[in-house]
Every structure is written in structure tokens, then in C-alpha cells.
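For this view, one protein chain was removed and the others were kept in their places.
Up next is subunit A:
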Amino acid sequence: MGFTDRHLLGIESLSPAAITEILDLADSYVDFNRQPARHADALAGATQINMFFEASTRTQASFELAGKRLGADVMNMAMQASSLKKGETLIDTATTLNAMGPDLLVVRHPHSGAVNLLAEKVTCAVLNAGDGRHEHPTQALLDALTIRRAKGRLHRLSVAICGDIAHSRVARSNILLLNRMESRIRLIAPPTLLPAGIEAFGVEVFEDMEEGLRDVDVVMMLRLQKERMDGGFVPSEREYYHRYGLDHDKLAFAKSDAIVMHPGPMNRGVEIDGTLADDINRSVIREQVEMGVAVRMAAMHLLARNWRAATAEATA
């Protein structure tokens, strides 16, 4: 069984086979996207609405491009600006949009679980584009695709995730995915940025970055929000960079062919050294962005397949 769900809400509910099916299809879309003419029809005639309750440029652009390349009619709604200001609830907004008959809602929301709640109230497919600190499944999938293409596999790798684990949905989704694909995960962060109970997720935790990076295959850096730097969670930007900023010296503890990843947007000089981020021999940060479009195309393609199969079954 591959990916058969109606929605894509998180990695937690995905089997290894489902993950592999999405990644395999995404792989083919990478090649497709590198061609000069890039019009597919997997979503032809379908309506995709991007509902972003939290500002985003990159992710929203990636979903928009992915939908357009698959032939969907794509609509972007900046939700902070519209009905929520008028006091409408999330569920009302969702049911209103649902009544307009979209096929797919791509939703980002600042609160954990909000996308699950919305998915219960609509009849179309829902794709989670990030909810609070909970999950960001397409980010984990695009990271997985990037790793798989660089390393040839997803199992038996040693992957370090470094930075603000506590507030990161990217970290949660990546931990769940890499665990499911049987890689070893090391978390590197100051204790103030580690969530409670994280040891129970089958990970190794390191406070010392050099020790944590020893012999890893992949280094994933996380963004540290500016507002968390001034004494709240870490004492200062410069102390954080000194202890947890990734540069060539610290990277030397990892394997010599270890790749460097970052979900963006980066704070150069805070969590990652600018020249390292641009080093094409080590950094795959730009590939991640490219994989993002391909993975989102694959995920939406498979959701469309699943809803068409469900419709066919219902009418048969």
C-alpha cells in the first residue's frame, strides 16, 4: 500500500511505503521540471486554494508553482487580512470556502492542530503547509528527497538536526520521517530549545555541537527566530553563533561528504555561516527549494488520484 489518504496532514500517519511512493513520483517530477516545457495535467480542471493564516512567501510560491505546473486553477488567500479580522471562526471560513467547491485546500496556520480541525469540516482534500509547532509534512518530504538524491538512500544514515527544535514543526516532521525510514537522528541544541520528552522520540540528544556532529552524513540546520535570541531562550545572537552556528570548522567533525541543509529563510551569521551556505560542494540548500516544488507536485498529484478513486468508487 502506498499513499492512500484523503488528506496530507502530517508525517505521523504515513507508512514507509506511502513516503516512498510520494518520493518516487517526486523524483520523476524533478526531471520533468528541468525540461523546457513543463505543463502536466494531473490537476487539470481542479481548483486549489492556498489559505495562509501565517505569512509565507517561499512556501506559498512553491505550492502555487506546483499547482500551476499540474494544470490546477490556483487561488491565494492571505487569511490574516480577510475574514478573521471580522471575527469569523476558522470553521466558518473553511465551510464558506468549501461551499465554493474547491478540490484542494493548502493550509498554513499558526496553531497546532488547526489544519486537522479544518480537515474535519470540509469535503475536499486538505494539505497541511505547516500548523503551529506540530507538523510541516511537505518540508520533511522535500528534505527526504534531497537526502535520498544526495546519499542514494534514506535508511542507516546519521542525521543531525540542529537549532530551535522546541518551536519547530520542521524538526518534528523530519524526526518522524527519518525515524520511520530507519535513519539515526541526533538533535543538537541548547537545553532551552529542546522540548520536554524529546528523548522518547528515539533520538540522541547533544548539547555540544562538535560531539553531536561527529561522523554524521547529513546536517540539518533550523532557523532561530529573532525574538527568541535576546535572553529569552539563548543569551545573545553572538553566543548562539559561537556555540551552535554551523561553519566549516564545526562541519569538519561530520563525515567529509556530509551535506548541509536548511529549510530557509536563513539567518546568515546566526545559525549558519554565509560562505558555507553558499558552498556548492557542501550545501544543498538551493536543491531543497527545487525539490520542494517537485515534492508538492507529487503530493498533490497523489491526493488528486486518491480523491478521484474515491469519487469513482462512490459513483460505481
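Everything that follows uses one rule, which is that a contact is a pair of C-beta atoms (placed from the backbone, for glycine too) under 8 Å apart; a residue touches a chain by one contact, two chains touch by 3 or more; residues count from 1.
Everything below uses one rule, namely that contacts and distances are computed from a predicted model.
Of the names listed as "Chemotaxis protein CheA", "Ferredoxin-type protein NapH", "1,2-phenylacetyl-CoA epoxidase subunit B" or "Dihydroorotase", the one that matches the UniProt record for the absent chain is "Dihydroorotase". Note that of A:Ala40, A:Leu117, A:Val205 or A:Met266, the residue touching the chain absent from this view is A:Leu117. Residue-wise, the contact with the chain that is not shown comes from A:Ile198, picked out of A:Ala40, A:Leu65, A:Ala150 or A:Ile198. Only one residue from A:Glu135, A:Asp217 or A:Glu287 touches the chain missing from this view: A:Glu135. From the options A:Glu12, A:Asp41 or A:Glu204, the residue with contact to the unseen chain in the full assembly is A:Glu12. Residues of subunit A in touch with the missing chain: 12, 89-91, 109, 111-114, 116-117, 131-135, 169, 172, 195-198, 200-201.
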